[in-house]
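The other protein chains are all here in position, but one chain of the complex has been omitted.
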Amino acid sequence: MSQRVALAAPVAVALALAAYPVVASGYEVRATLQIFMWIVLAGSWNLISGLTGYVSFGHVAFFGAGAYAGAILISKAGWPWLAAALVGGGAAVLLALVIGYPCLRLKGPYFAIAMLGLNEVLRALVSYFEGLTGGGNGLSLPTLDATVPIYYVMGLTAVAVTVLTYLIITSRFGLRLMTIREDEVAAEAMGIDTARHKLYAFLLSAAGPGIAGALTARDQGYIEPISVFPLATTITMIVMVLFGGKGTVWGPVLGAVVLFVAQEVVWARYPYVHPLLFGALIVAVVLLMPRGVLGILQVRYRLPRTI
Amino acid sequence: MATPVLDIDRLRKRFGGVTAVDGVSLRLEAGRIYGLIGPNGSGKTTLFNCITGVERRDEGRVVFGGERVDGLRPWEIAQKGIGRTFQVIRVFPELSALENLLVVTRDRLAAARERADRLLRFVKLDGLRDEYAGNLSYGQQKLLEFVRMLMRDPTLILLDEPAAGVNRTLLNDLLEAVRQLRDRGKTILLVEHDMKVVMGLCETVFVLDHGEKIAEGAPGVIQTDERVIEAYFGR
Amino acid sequence: MSRELLTAYELVGGYGTIDILHGVSLNVGAGEIVTVIGPNGAGKSTAFKTIVGFLRPKSGRVVFNGEEITGMRPDLVLRRGLAYVPQGRLVFPQMTVLENLEMGAYTVTEQARIRTALARAYELFPILFERRRQKAGTLSGGEQQMLAIGRALMTAPRLILLDEPSLGLSPKFVTLIFDKLAEMRRAGYTLMLVEQNAARALALADRAYALELGRNRFEGPGTALLADPEVKRLYLGA
Amino acid sequence: AQGPIRIGASLSLTGTYAKLGNYQNEGYKLCAKQANEHGGLLGRKIEFVVYDDQSAPSTAVRLYEKLITEDKVDAVIGPYSSPVTEASANVTEKYKKVMVTPLAATTSIFKRPPDKKRYYLFMVISPAEAYLEGLVDMAAKRGLKTIAIVNEDTLFAKAAGDGAAELANKRGMQVVFREGYPKGNQDFSAILTKIRAANPEVLAASTYFDDAIAITRQMKELNVNPKMYGITVGGDLPEFYDLLKQNAEYITGATQWETTLPYPGNREFSDAYKKEFGREPVYHSAAGYAGCVIYLEAVKRAGTLDSDKVRDVLLKLEMKTAFGDFKVDQDGFQTAHKMVTTQWQDGKKVIVWPDELANGKLRFPTPPWNQR
Partner (left out) sequence: MNVVVTPAMLGQVVISGILSGALYAMVALGLALIFGVMRIINVAHGPLLMLGAYATYFLSTALGINPYLTVPVSMAMLFVVGVLLERTLVFRVVDAPELSSLLLTFGVSIALVNLAQLLFTSDLRSVEYLTGAWVVGPFALSKSRVVAFVFAGALTGLAFLFLGRTKLGKAIRATSQSREVAMVCGIDVQRIHLVTFGLAAALAAAGGALIAVIVAIQPEMGQIWTFKSFLVIVLGGAGNYPGALLGGILLGLIEQVASLFLTTQLSEVVAYVLLVAILLVRPTGLLGGRQT
């Protein structure tokens, strides 16, 4: 019955996407690749912020860290890009480990600003240590067209993040993460080691952006501090998750697909007003569907949290 | 004398100028129900907070089951077997009543579910098990908090005003449950202003005033203690 | 019987789409003390919140002092002389006790009236005078409850709705508060309270209501309900 | 008949570089209009397909991919700014599309190690390193010995700063202070305090327009008084004087081009531009215009849009445009075009360097702020 459909549909979509590069134009592949990237980013943000309520306002920092780690390995050490991407993810997780300890002790807006700050600090540091990073000049990678293989790896990463989200949300680990959002003091007094849970969620949420960052660096062939640490990217992830429904499995996916396509298909036609449209869209999402599309469905049809 | 379950030695906690708990020592033995009473602001809740690690004590020791627990994180203390409820309710509002219970144990899921169902039935919340806890009434939340605490099967139970706001009929069931817990060897320390509850339930009562312990003894004895009457009962 | 001061008639409503009240009616006559009892979740607090305007009823009417106030904003309701002390001792934590009381008199403009009201509150709860410069957030639970009640008196309201005023108070203060409630009636205040300390509240009340599942279940003089065996069994736990 | 020849570009119509990207766009528009009036190209009309990349390299990459594979444009032309070009060039190279990129001045985009070499990319303007050459040369000739350099820490500005430092060293001047600052920085008090302490005879600021204004104002606030003060981008724009009024006096700016320069067709270009857009062109417009003209000329000579053939033509092409001379080396790197240095004198922009193009003399030395 519907359970089989629920399983069959994603598999069918996955197969179609796997075959897509054969028939698609270069641009279509690249655009789909971007959607995968946004699914990774939004899904990862959802893991820490949607579940524990710790709003990360600097999540793009992990993307940038992964991009630089990957790009340095590729350009300076001549690593193959796939290995560099994995190490990029690892670097982001390492960064999350280092800063997670102090920052996750901060609450509410304090955590948000600390993360925002982390992003700015990383950008400044990357600019400063120019020997390694090229500073403001950025880093150019040797020319190599790997868009199609990167498409597959990014796609797999998106699937991994989504499956991970499903596993977490349907587990008691996920429930425990939610108690942090609900009432951290009570959670601790009930024997939940909130510090460790937060940290785990944080580490998991850093890996995806790290890998995505390194893949993007490889695909683009050039990175500079300004373009891999933009606040706008963090905001876009957040809006995507909010649009789809935070704390849900499919919300980030839905948000990423709908918003990216909207941006690419509709707004690109109106260069001077499209930022205005984006602003208006954010306002509309917040006012009209604060729980996101799936959140609304959940409430209205009493669907389980695990959609 | 058996080794105490909880041994508090000269515990002290200050907030700025106010000394909320001022050198309090208590010993609790296994399988008994203790009462902790005292005027409003005498430091009862603060004492609970210090025992459970929610507040950091300034001085003194807390020994639980032969181990020092002061200085540990709240979750470590909870895992060692101290359970508590809060005076100001703290359920997880956007988790369902059932999830509120499931989330606090590490038991196998099936076992946890069975236990949670039993506890919800007990406080007559089984009809609301899938409702968000935040949508329950004050008293319902209070009951939910009580059974959530029981989910971990703690050896020492700290109850901060369990009767406040709870309907009397239900309260009787609750008190009966507390007695049963005691009979199963649990130790209970409860803060309560309802004297019927305290007198009917507790074997030993401690009285705090201005952060200091001013009396300790059987309920009947306490009720006639001049200092306690002066500070607490009035007239 | 005395003149009707408050009439809540057949209130239906609740939170969002969920109805909690399915036709609750409550009347208070001038100079009365009315007690509302009922099991947890019966809708007592919801009824109070609907009367003072925090919630809008789907149907039913609230008439206060001859004027329809159904769905009116709480601050406007207060200006008409209906004060409300919510359940759970709510105070302004970062303001001093004195400032809290002053805010209670926000709608009062004459300084002289504020001063008398302040004196009256301090007389009722001397501890508030002692702590007048302390931040309210650092008061103990019981102290905060006293402050909340004291604050409601600052406007000299015609009717005060109290949601579990004795919640969390020590016996000394429970007795004190019930005494004061009686005293306030003598002084001409009209009160309606929700209490889980039902025996005491019924003994004090002129009239009482018992709610259950969002409907009126029993109604009558306080002492009559107190004596009713079924009420006893259901609500007093005897 | 065939449809029009479609030339695709991604431009910074919004975002950080919006202003300059729009100037460039106007240059393209004017070029296309004039070409169409003269019969188009290879007998076909020309049509530009322009997208907005919001000044972001990653967006530009996607847009060039879209232009080439979705819109299937016949040719592409460059975006605005060095970073965006650096990223987009990877796409155009992949599809072997010739791209004349009129507003990328950074040497490293073109001069690359053999494994990263770009074959189809062509530069139009002088490299970043040359921007401050005029300032340094004039200072050295007047016997000045010390220079301080500040630059925004981005691809172009940093290269210009490096160029200035290298030239200064070559000319025997000492760089007494050098610091980069992050993009978006608004407060230069600390940097200027240090510069005041280092007391250089020359101050070179390698910046974009906004920062040029901020630094100049804050120099006055902190009373920093070098004998010469020159700016890369911004010091030459009319708005610079509009905003700073007499405080702009004595300040030198570097520019790729001026309306008044005696290049063939320059007067006509300026007039046409003014007629079309209602204001004076700036060098970004002229460079965009020239880039387009050069590309069209190369196609005309090759007689085809075929990338390899057009490339061969471009590599050999020597051309004089309204923007100045065009000639590139084997890397597509511009070698013929000349920078000029201007100075504000009584509200007018006077070309003071190089001597062969100058229409006035440098006013020297710069008096302290309170005497201007």
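Should a chain be cited, it is by its letter among A, B, C and D, assigned in written order, with residues numbered from 1 in that chain.
To be clear about the criterion, contacts are C-beta pairs under 8 Å (C-beta built on N, C-alpha and C of every residue); 3 or more make two chains touch, one makes a residue touch a chain.
Because the structure is a prediction, the values reported are computed rather than measured.
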Displayed partners of the chain not shown (whole complex): A, C, D
From D:136, D:164, D:231 or D:244, residue that would touch the chain that is not displayed: D:244
From D:41, D:191, D:302 or D:322, residue that would touch the chain that is not displayed: D:191
Contacting the left-out chain in the complete assembly, out of A:76, A:105, A:269 or A:300: A:105
Contacting the left-out chain in the complete assembly, out of C:95, C:199 or C:224: C:95
Missing-partner contacts on subunit D, residue numbers: 14, 18-19, 153, 175-182, 184-191, 193-194, 196-198, 209-210, 213-214, 217-218, 220-223, 239, 243-245, 247, 369-370
In subunit C, positions touching the absent partner: 52, 54, 73-75, 78-79, 83-86, 90-95, 99, 102-104, 106-107, 137, 148, 151-152, 155
Subunit A residues that touch the omitted chain in the full complex: 49, 55, 102-103, 105-110, 112-114, 116-118, 120-121, 124-125, 127-128, 185, 235, 238-239, 242, 246, 272-273, 275-276, 278-283, 285-287, 290
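Definition applied: only the chains that are shown with their structure count from here on.
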Chain pair, B-C or A-B, that carries the greater number of C-beta contacts: B-C
Geometric centre distance via CA averages, subunit B-subunit A, whole Å: 43
Subunit B-subunit D separation of Cα centroids, rounded to whole Å: 74
Chain contact topology (line, ring, star, complete or other): line
Of subunit B, residues touching subunit C in the complex: 15-16, 18, 37-42, 45, 87-88, 135-140, 142-143, 161, 164-172, 193-195, 232-235
Residue numbers on subunit D that touch subunit A, as the complex places them: 13-14, 51-52, 54, 56-58, 61-62, 65-66, 68-70, 83, 86-87, 90, 93-95, 108, 112, 115-116, 118, 152-155, 157-159, 180, 182-183
Complex contacts: residues of subunit C adjacent to subunit B: 15, 18, 38-42, 45, 87-88, 138-143, 145-146, 164, 167-176, 196-199, 233-238
